[in-house]
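Only a single protein chain was left out; the remaining protein chains are all shown in position.
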Amino acid sequence: MTFARETDHGTPPALSTGKTVTLTIDGQSVTLPEGTSIMRAASLTGGSIPKLCATDSLESFGSCRLCLVEVEGRAGYPASCTTPVADGMVVRTQTDRLKQLRRGVMELYISDHPLDCLTCAANGDCELQDQAGAVGLRDVRYGYDGATNMGQLKDQSNPYFDFDPSKCIVCSRCVRACEEVQGTFALTIEGKGFDSKVSASQDDSFLGSECVSCGACVQACPTASLIEKKVVETGTPDRAVVTTCAYCGVGCTFRAEMRGEELVRMVPWKEGKANRGHSCVKGRFAWGYARHRDRILNPMIRASVSEPWREVSWGEAIAHTASEFRRIQAKYGTRSIGGITSSRCTNEETFLVQKLIRQGFGNNNVDTCARVCHSPTGYGLSKTFGTSAGTQDFDSVMKADVILVIGANPTDGHPVFASRMKKRLRQGAKLIVIDPRRTDLVKSPHVQAEHHLPLRPGTNVAMLTALAHVVVTEKLYDEAFIRARCDWDEFQDWADFVSEPARSPEAIEPLTGVRADEVRAAARLYATGGNGAIYYGLGVTEHSQGSSTVMAIANLAMATGNVGREGVGVNPLRGQNNVQGACDMGSFPHEFSGYRHVSDDATRGLFERAWGVRLDPEPGLRIPNMLDAATDGRFKGIFIQGEDILQSDPNTHHVAAGLAAMECVVVQDLFLNETANYAHIFLPGSTFLEKDGTFTNAERRIQMVRKVMAPLNGYADWEIVQLVANAMGLNWTYDHPSQIMDEIAALTPTFAGVNYDRLEAEGSLQWPANEAAPAGTPTMHIDGFVRGKGKFVVTGYVPTDEKTGPRFPLLLTTGRILSQYNVGAQTRRTGNTAWHPEDRLEIHPSDAENRGLKDGDWVTLRSRAGETTLRALITERVAPGVVYTTFHHPETQANVITTDFSDWATNCPEYKVTAVQVSASNGPSEWQQDYAAQARNSRRIAPLEAAE
Amino acid sequence: MEEFIGAWTARHGKSRDRLLPLLHAIQEEAGYVDDAIVPAIAQALNLSRADVHGVITFYHDFRRAAPGRHVVKLCRAESCQARGGAAIEEAAARRLGVPMGETRVDGQLSLEPVYCLGLCAIGPNALVDGRPVARVDAAALERIAAEVAA
Partner (left out) sequence: MSDDIEVMSTTGRLIYMAHQIALNLATMGEEGAVTALTDHLTSFWDPRMKEQIIAIARDEPDRLSPLVAAAVARMAQGRAAPHPDEDQFNSVNEVGHCDAG
């Protein structure tokens, strides 16, 4: 693959009106959509007009005057970027007069630009340089003795990119990128005329400004003024490989730009249908962990967790793993072992791990980290609609009129999607936010929610039922839709239930703490404001009534007819990059791939024939039940791929006790994570840069992950699983992940039409992709629900048993922030720590004052499960009575606090509600100290002996 | 100042197009728009700090620091230049003890440029605390110096 920049047509495609116009450009007749700029028209027909201030990710601006053209019958020289094509127009883009004009403009730019091209980091990758060449500029008549903007100080505060004002041509592409693409409005042009310069916030450093380091400005900059530090260090790339981000469920695709074997930068891919050329700080910049010195590259084993690790060969590690598992099964029974698949790994790897367990372990004890995040989504949406997935693609949000965000904080959790959403909001869509915290969406520059319903954590079902109450009692429901698409009798039962006065906004006000008139207004807006789209996150699922809340959301969408077309729908914002895929691939103990129950004889028969074994028809254990069974002495061995359950799962004491009771814990990961402190075998994993495969994002979009470098640890993760399987006597012969996908497609009806050739050709596919939907399925349930009739499920409000009282008067809720990722194993090992060096406890000023706390004080956070310490951050983002923290840092161990209450249907833990007390403290808790000591002890490694 | 912004937006609205009128009102009230108040302005109109900063720095009319008790503006545009403005500018800076574009350390006066007052025929021109002074020469400078000493 050779290196070529993606083509830049200068201006974005015209908004489609369906009409076209025909014109002549340089003698060539062309027909194009109305509204296309002359610049884009010329580019699409193979020409190229010099430009500096235009780029096709931004609206045209018309400031540089380099793109002048001649239009017959028009006076002067219009800028081609701002002039739309018109019928019968005759345009000339290359004449002597134009050349002269353009050269004159370019000469002025260059007269105030350093001429150090040969030593500039962007040499060869600079539009100014290219355009100077294109207009044939050879010398500058003005000399360089006058006042210039050269020699200004660079801003190197951002960990990933530099800003060098001397090289800036004030085209304001960066300012516009920050506004139009990212929606942060962190940049401006300060001053005017000759003195004008780019300023972050109020002439702050980039790091000190509101900049969230998404990189959009760097990508938009035509010069080396904004440039990645890594390019300065390494030089410009010489090849590019398109791959998919391994952080979150948005699934941004990137061009991994390489110089030899070294990754120079990740540039968001314009063709990517999930991200449309945008990115966030994690995917764009935070990939340095792949080469971090903490990465473990040799397999290790030990007899007990109090011993140091002993590095061994792959052969020994694999054989040991297989013999331990077989030994345990011989002693304690087939069902005494199990495994956990990872939402961080590829579909193919996940599929193999569950296959290893079902085929090789001979039981269904497989679960996945989705247990702790979106299992209620799977349950709730399959009960009501018939599919365990969101209904829309991301593009759909651009057609929404009312956006209802519940328990999600997309600007931090799903930043690239949040940028799209904010763009739509700036175009005039209305926003309702249901969240205990005043998240960024509630109010940030140029975006403001119409209604914010700051409910008490744990009252989601009561709130959604109250919204439904208003919709039903005020007759705002869509009867035609319901009659056509749902079961009318079930609707009536549900309508009767929600209409009861006890479920009115007024009646539940004391529970939720939200003013009834706000709730009524929000319900009316959602039901009558045009296309209503619901987006929700873990603030919905991670509750004792997570599944009920998902069903209540589905009810509301069906009642208002907001399902089955673009601009509407029910959209879970999936956390991990491949959480959708991990669920699709049969990672749950009761389901095969494609959400088919293990007790279904036909499905099981299919797998039994393909795999040549008898399969267990009984569901296996979920993660918390595995840990319970371990504590009871009935579960003795576990294979954990790419997940840190000790840090990420609730009630750390419970997890630790369960792991400690096992005889063989195998951890396959990049780093010695917290769970590995309890492991007996460590198999080093590979990063997404080192393997081929696919991820499935929150839109059900299957996208390619491509190997850009050889695995440092020797094997891709799927190869390691295959080694274990074969050591256990299975006879797997996969040479490439594409063969695994072929097996998935053969065994899973919704994936029947998926294969690598198609993914290569089409870039991505949204499942279901099969005979019934050959092109995949961007919007689901268009002509009817997957389950037939949409099902209204009556969802009674059952308050959680986790209640505040005199001992634990505050409610703790948890979340994450933009720059860190979940347990932080990767992001903590990158420059992203510049933004979030520690977890902080957000507390309302009044609660802080009652406890005599000042901002930054160390506090003890205590629940009935345990206690930890961290520093306080006093803020009005949280309501009085509510405290909030993130869980990115192992030192904090926020999950020591969370309890083992969980969703009634899926056991998804109730992370979002824990009764706590907060008090002043002067240092780490006893558990933190003990744990730190144990972790240090447990991480000792005795290196591999030289002779093997 | 935050109360002032609150009261002002309550009267005149808080849509984003209120930025210029609000900045003028603040400048009238406080004499300048302090950088420290920019976050509050941004918050009130739901803009970013950068948005507000960009506008304040774009218009020369907005001051970012308290002006002197007196403000002397000298015209720097073409006609006044042609009539000896540059020399007068130098003389003024020397006589008044403050470089062009700055405020004297004792806070007594600011010397600022202005671009054409529409009195081109009788330049070089100045504005002393808002009052036009035509044909500025050495004698006129003395009178101005005396006036702003008070």
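Residue numbering begins at 1 within each chain, and the chains themselves are lettered A and B in the order written.
The rule is simple: a residue touches a chain if its C-beta (ideal position, glycine included) is under 8 Å from a C-beta of that chain, and two chains touch if they have at least 3 such contacts.
Model, not experiment: these values are computed from the prediction.
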item: Touching partners, among the displayed chains, of the absent chain; value: A
item: Of A:E618, A:D855 or A:E876, the residue in touch with the unshown chain; value: A:E618
item: Contact partner of the left-out chain, one of A:V353, A:I744, A:L765 or A:A865; value: A:A865
item: Contacting the left-out chain in the complete assembly, out of A:A389, A:A495, A:I681 or A:M728; value: A:M728
item: Contact residue for the chain not shown (choose from A:C248, A:I318 or A:L606); value: A:I318
item: Residue among A:K197, A:R326 or A:R426 that touches the chain left out of view; value: A:R326
item: Chain not shown, touching residues in chain A; value: 313-319, 322-323, 326-327, 329, 333-335, 359-360, 362, 364-365, 497, 544-545, 547-548, 589-590, 597, 599, 612-622, 625, 628-629, 631-632, 634, 653, 723, 726-730, 794-796, 798, 807, 862, 864-867, 900, 904-905, 907, 926-927
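In the analysis below, only the chains that are shown with their structure count from here on.
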item: Rounded Å distance, chain A centre to chain B centre (Cα mean); value: 49
item: Complex contact set, residues of chain B against chain A; value: 16, 35, 38, 42, 46-54, 57-58
item: Chain B-touching residues of chain A, taken from the complex the two chains share; value: 184-192, 199-203, 209-210, 443-448
